[in-house]
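Shown here: the complex without one of its protein chains, the others still in place.
A, B, C and D are the chain letters, set down in written order, and residue numbers restart from 1 in every chain.
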């Protein structure tokens, strides 16, 4: 059980933005002190995580007095950054955000080039792929990777006995997953696969980062390809053995804990309680692989420095501090985001973190592993994009509509959206010059 | 009823009130409309409505919203009326009963959703009880999207649970106001409990019924937490979609379009209730 | 009022009803309590409540919830009563007025929040109007966390806006039921409008007032969308915190603790209303 | 000064003309009784005066003030409602005290006056009760008490004693009389009890279908009804009417059945002007007496029903094909089936026009 959070400093408690509308807000008076530094993070919004950040992870930082400002609604923070940058009244120094949020910030010319800083940090074993991502397709380093989250498969040990012949639980394919579900259903009479297809579940991420790339090698460009049809056909077969209550699952830890589900794929943060509460019952394994490999989605958060930051030196020191192994370990321990260091995980982790981390590592180190990214450059229309994915899922899987027709319909919408946004393709789709389009 | 001078008074009082009405009532509504009808360029557009109408979930949302209304509202009114009539008899202990019965009033939407979920889910209380009673040998999936009638049924139960109490409190208060004479006359003249209810209680209860129906319908249109908790978006409802568009899709404009639609329905139904259940001037003795 | 056999009847009808009550009412409530008091090991724990009480926002949430209650409920009752009395005079056009006035009823919580936000925000309508009228020369930050009274005020206005209509509809229906005689007698015997309201209308309106207060209080406890939209968590409220713990922090247990707290408050206040506004047996002529 | 003047007051409900251009002046301190059949507009008239009913035409004055457009409370009157309108949420004490409280009278004065009023109406034992705990008559008395404790300049009472027993009514009547003598409030009193009307009223206004058809002192209303309607309405049992024809020749006489009836000298000219025309003869039951033989002004009658009513016997008789009522002393021996001679004094007869029903003078 986590210790009860201690009361936060008054300034931080007040810091939550009152509104998500685009408007600059006068920052707390304490911001002007040269000793202080404002850290605007679009992640770690939940109060508990904010508290952990302030009271544990940032506690030993001596470079400045850090005001950690986050909000459950990431747009609140992003809007604030943009507004500060636009009006020139920059109060924030360090910016922490997901990879996908950076294009907007860069477009607004809100960020410094961190290439000099990277120089200083060149000994850090930061995953190369992540550093490249931090350049945002330019020759400048816009962010230093901070932490990552991903999705893994959680397996109740009771399910292992039903593994299909010859299947390795650490290297499953989607086809084997379906057979596994079938075996379980035959044996127990219950459908024990689970997917987070509830109203606030992240099913659309599984579509974007796992199913599509693993089957088609892409997402948008291959949206209505034959590979995609095959993928949906296979997934429908798998779904047959998914617990029909999956449409109510917003996270998988609850159904895993209740025993409704034995095998589930979800965001690490949304399964962690399973390991926490019943550490002996569950193991974490890599996501299944498809014909094009074992794609997994990594949600990378990076740290940037605002142009005109009032405390640039402090900012650099903070980035340095946060990317040190000790802090990376603290981050996974306290707020469940995984390190971006290549050097493996620290060993002093609680068992439940360890179990989960094992899965994450195994996934990353699988021979056929590839990273897929969150959609990039969609800005506020990310929701629309997700909705198209989600609707595709609903229509094909839940409503049993004709796959080809659905894909055509949805691809049309997808193209319209991306044309409107002029968003180029992002990994794993091949780089494009114009708007990314489904073929 | 009033002399001429007095009857001019309301208009005098209305003048300032009207200003307040315009400012405080009309402006935000206008605002909601604006959101729904305004394109990103600030001009008038029906794009949001088109988006709404062509949304995969739209027709289902429409259908289920009204289905829920049709199932829940009459069920609740009947249940609540039965309870109110029972408690109205003032049998010994009726107030304790009333208090117990009114408890769900105090539970928030959200908590109700969580609580019902833990009852109806596969390893939930209901299945455990049924299992331990030997009625079923494996859990029944109340909430399977493949068994919509069952999901729908559980939603009806859960939604009724919370709001029946409020309907009952309203009807009970209505009953208390009706002079006992009328019930007594109905009894003496041979009305059975059913006929008395139909021909005397319900007509006299019209103002309270009207209240109950309006409030219940608004509730039914506007709460979605329980539906969301129990059925996810397999059973979409209009307000749920509005919420979804706002919170998940971050599109306040389509959300506003949904809200405007719900508003139009609500107003329409409310006016219908007003009309249907109005005490006529003749009945009230106004000339 | 009844012969002995008849007075035994309710108990007969109660037996099956009680079963339903236990199943349908008590179980989900029990469930909510369970969530609030059950630790991860399944045993009883106060940890969730401790977590709740020690939460930074808790005291503020408590404070603001009750502050809102104290400001909004009386304000609304007075406003709604004034409107209801006005419309009750049945002046020409009173029904159109009634309809207009009832429109906010039809607006969902969410839409109301969005609409009000767009009015009160820095570049919102209110500031634009005030600016173009030359009353202010730069936008006034109604919603700045540094100006809590202003934020609070806007919330009171926005929250009152929506629910005053429902209170008015309830009170109006209550007024319609009161025999005109009593108003007339009060008039003849020299009561001014104020005294008539205090000494005749309000006491006779007690059942409707009770309804209105209960419903309004529940509303006040349980809606938070408007507050969230206008103030974010600068002005936390209990149900908002419950929602937050559930949705953002994914901790249904602490959310349940909040829900239980809200439930206890609601029940307490509801019982108080029942007590305060009850028609005594003597008054009703029961012996 | 609180005289009351109705000036062509009109009130129409849909097609019902409840007040048909009523004009009536009531002097300050006068006790005016309104009498008329059910639904004739008595309550409506009171309500118009009280300001509870919109007036569709005409004006109403109290004293010198035109009160037509005043709110009820500015008319400064007290009223006893036909429906009682006793507040259900107030105790008897508070009900009676209501008007005084509204006037902001001091506590002890209120208490004293409520006590007095309650005593007068024998409600002392019920002061702490709520109306729902009272019998019908007790509730009505609360309404009366609430009205009279006001000691208003104008007091309106709408059938205030209708649900009281005879004895109590007798006592109340005396009390009201005493009270009126004391306070001299201009009073309008609606009643269906004719004894009450005759004994209380300074004047009686008889209404019919929204109009006042006669307004005069009680004895005149009784003795000289302005029309068949009034004669037939007042008196229990009311005046009898017999059809006759004025003789075509000779001294004017009226032929009723087989009898010939001679008018008094005063009546003669009026009858003479109607020779040969049909006419109605009105005579009150108590002005008919048994006679031993056919004399001047006698009629032959057949006794149909004998009702012994204590203070007198009421006979229903058949006279020249019409049914009349005759009141005889309780000890008069008579049985149904008897044929008797009925005698009357000519000056007790009232002659009415057979067409319009108006009294001929």
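Operating definition for what follows: a contact is a pair of C-beta atoms (placed from the backbone, for glycine too) under 8 Å apart; a residue touches a chain by one contact, two chains touch by 3 or more.
Here the structure is a predicted model, which means the values were calculated and not measured.
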Sole contact to the chain not displayed, among D:151, D:199 or D:277: D:199
Touch criterion as defined above, residue of D:51, D:235, D:301 or D:357 at the omitted chain: D:235
Where the missing chain touches chain D, by residue: 13-14, 35-39, 43-44, 82-83, 133-138, 141, 158-159, 162-170, 192-195, 198-199, 219, 222, 232-238, 284-286, 307-312, 314, 327, 330
Residues of chain B in contact with the chain not shown: 179, 181-182, 184-192, 195, 199-200, 203-204, 206, 279-280, 282-285
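Quick note on the criterion: only the chains that are shown with their structure count from here on.
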For chain A paired with chain C, centre-to-centre distance based on mean C-alpha positions, whole Å: 40
Distance from the mean Cα position of chain D to that of chain A, given in whole angstrom: 94
Multi-partner residues of chain B (at least 2 other chains): 1-2, 7
Multi-chain contact residues (two or more partners), chain A: 200
